[in-house]
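For this view, one protein chain was removed and the others were kept in their places.
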C-alpha cells in the first residue's frame, strides 16, 4: 500500500521536476514546482512522516513558491514561452547530471540494495515536536538566530543605498 | 671630525709601533700561542713571537709609518678619513705579519695587506689608471697568494705544525720541503713584484705618493723578503729553491733596472728601482748563508729609509708642481726654478738618490756592499749561485747609478746643450708649447711634509754606519768604480741634451703586451663565451619559462568568463571526476 502510494507520488515528483527544469515558460515552471513539492510531501506521508509532509506543504507550497511568484512578478518575467531559457551548455549539463546520477545511483544500490523499511507510525506532530524540544533544542535555537540573520540580510540587500536613492530622485526631478 | 680622529689614531698607532720596538729591543726572544684548536693530527691556532728580526722590522715599519702619517697630514686633503684608517690598518697588518709565529696569523696579515693596498692604490678612484692599477695589483698578488696558501698547507701538514718556531727542515721530507717552499715562493714573488709577476708595482703608482712610500718601498713588498728571512732555515734547506730564487732575483734586478732607465716619470723610475732593489735583497737571501741573510736585511732597512724618502720627495713634486712627469718638471727646470724653489726637497732627494746609487758614504753604499761581499765570499767557495748573484748585482750597480744620475740631472738641472728647450721629452707632451707654467708661485712644501723628509734623509746617511763599518776595501772600490761607470754616460748624455730610450725598454720588454695577449685576451674570450652561454642557453630557458607562464596565464584568463554558471559547472565536473577517481582507487 505504502509502496504503491510512494511510487505514484514519486513518479509525479520526477515528472514535475523535469518540467520545472525544462519548461519554456517561467511561471509554468514555478507552478510545476508546486506540483513537484506537493508530490514530495506525498512521499513523506507515505513514509509516515506526516508532520514533515505538512511542514513541507505549508512552508514550501505556501511560502516559498509564493515568494518565487512574487519575485517573478517583480522582475517582470514574461508569460509567453521563451526560446532561450536554457543556456548553450545544457547538453553538457545534462551529461554531467546523468553521470552524477549514475554514480550516486550505483553507490546507493550497492550500499542499501537489500534494506527494507518497516512502516511504523512515529511521525506525528507530537512525536517530532517532543523530540525537537527535548533533544534538538540547541540546534533549534541556533536555527532561529540563523533565520534572524537571513531576515536582516535580506533587508540589507534589498534596501537601496541613500546616495542611489537621491540620485534617482534628482534624475526624476530633472525629467520632470 | 672623523678625519681628525683617524689622523690622530694613525699617527698614534705608528708611534706606538715605534715605542713597542724600542721596548722590545734587547729583550730575550719569546713566543706564545693562543686559541689553539686541534684539527685531526694538526693544531691550528695563533701564535706571536718576538726576536731580533721582529724588533728590526717593527722599528722599520713604525718609523716609516710615522713619517708617512705625518707627511700625509699635509699631503692629502681628499677623503682623509678613509685614507688614514686604511694606512693604519695596513700598518697593523704588517705588524701582524712581523710578529706572527703561526703561519695562519701570518697569512691573515698578508691578505689584509693585499686588500689594503688595493684600496689605497685606488684612493683616487676617479682616475681610470688608479682603478685599473688597483685591480691589477689585487689580481696579481691574489694569484700569487693562492700559491702561498697552498704552500702553507703543504709545509704545515708536512711538518705537522703550523708554528713557525717549530718548523724543522730536518723533519720534513725533501720533496715536501721543495714543493712547499716553492709554493710559498710564488706568494713572495707576487707580493714583492719579482719576475714574472712584476708588472703590478709600476702600475700601482697612481696611488697617493705617501702610500707608495709605505707600501711599495718599505712594508708590503718587504714582507716577501721578511718571510724568507723568517723561514730562512726552511728555505735554505733546499738548494733547488735557493737556485730558483737566485735566478728570479738576478733576472728581476736587471730587467727592472733596465726598465727604470727608460721611464719618464719620477714615480715610475722609483717603482722600477724598488723592484730592482728588492731583487738585490732576494739575491742576498738566495746565497743561503748567514752573511747573505744579514746583508739582505741590512739592505732592507736602508732601502726602506731611502726609498721611503724618495717616494715622499716625489710626493712633494706632485703636490707642489702637480705632476711628476719629466716633461712637466723640465718646464720648471729649464728656467732654473725647481731647485731654487724647492731647496729642502732638492737636498733630501739628492741624499736619497745618492743612497740609491751607492755613492760612498751613504747608507745604500754600505748595505749594497754587504750583499756584494757576501756573494763574493760565497762565489769564492765555488758556488755557481754566488757567481750569478755577484755578476748580476754588479751590473745592477752600474744601471742603478745610470738611472739615478739621469733622474737627478734631468729633473733638477738645466741642460747646457738645450738650455731653453724642453729637451728630450717634448715628444711625450702634445701640449708642450701650449702655455708656460707660472713658476713664480712655486714654493717648497709645508714643514709638516718636509720634516719626515729630513728625518729620513738623516736616516739614509746614518743607517749605513749603524752596523759598524766593516768594509772590504777592494770590493768597495770596485763598486764605486762601477757606479761611476754608470753615472758618467748619464752625465754625458744629459750634457748633450739627449735621452735615448730604446723602444724595447720603453715598452718594458713588452711584458704587459705579452700578458695581455696570453691571459687577458683568452680570459675575455672565455668571459664572452660564458656571457653568451648565459644569455643564449641558460637565459633562453629562463625567458622561455617566463613566456610560457605569460602564455598560460593568457590562456587561463579566458576561463575566467565571469559567468557563475560556468564556474559551477566546472565545480560539479570536478566533484564527479573526484568521485570517479575515488571509486577507481577504492575498487
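In this document, chain identifiers A and B correspond to the written order of the chains, with residue numbering beginning at 1 in each.
Assume contacts are C-beta pairs under 8 Å (C-beta built on N, C-alpha and C of every residue); 3 or more make two chains touch, one makes a residue touch a chain.
By definition in this document, contacts and distances are computed from a predicted model.
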| item | value |
| --- | --- |
| Chain left out of the displayed complex - its UniProt protein name, from "Thiosulfate-binding protein SoxY", "Cytochrome c-type biogenesis protein", "Sugar ABC transporter permease" or "NADH-quinone oxidoreductase subunit K" | "NADH-quinone oxidoreductase subunit K" |
| Candidates B:37, B:470 or B:560 - the one touching the absent chain | B:560 |
| Missing-partner contacts on chain A, residue numbers | 2-3, 6-7, 10, 13-14, 17-18, 20-21, 26, 29-30, 33, 36-37, 40, 43-44, 47-49, 51-52, 55-56, 59-60, 63-64, 67-68, 70-72, 74-75, 77, 84-87, 89-90, 92-94, 96-98, 100-101, 104-105, 108-109, 112-113, 115-120, 122-123, 127-128, 131-132, 135-136, 139-140, 143, 146-147, 150-151, 153-154, 157-158, 160 |
| Interface with the undisplayed chain - residues on chain B | 557, 560-565, 568-569, 572 |
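Following the convention adopted for this analysis, only the chains that are shown with their structure count from here on.
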| item | value |
| --- | --- |
| Separation of chain A from chain B, taking each centre as the mean of its C-alpha atoms, in whole Å | 94 |
| In the complex with chain A, residue positions of chain B that touch it | 565-566, 569, 572-573, 575-576, 579-580, 583 |
| Of chain A, residues touching chain B in the complex | 87, 89, 92-93, 96, 99-100, 103 |
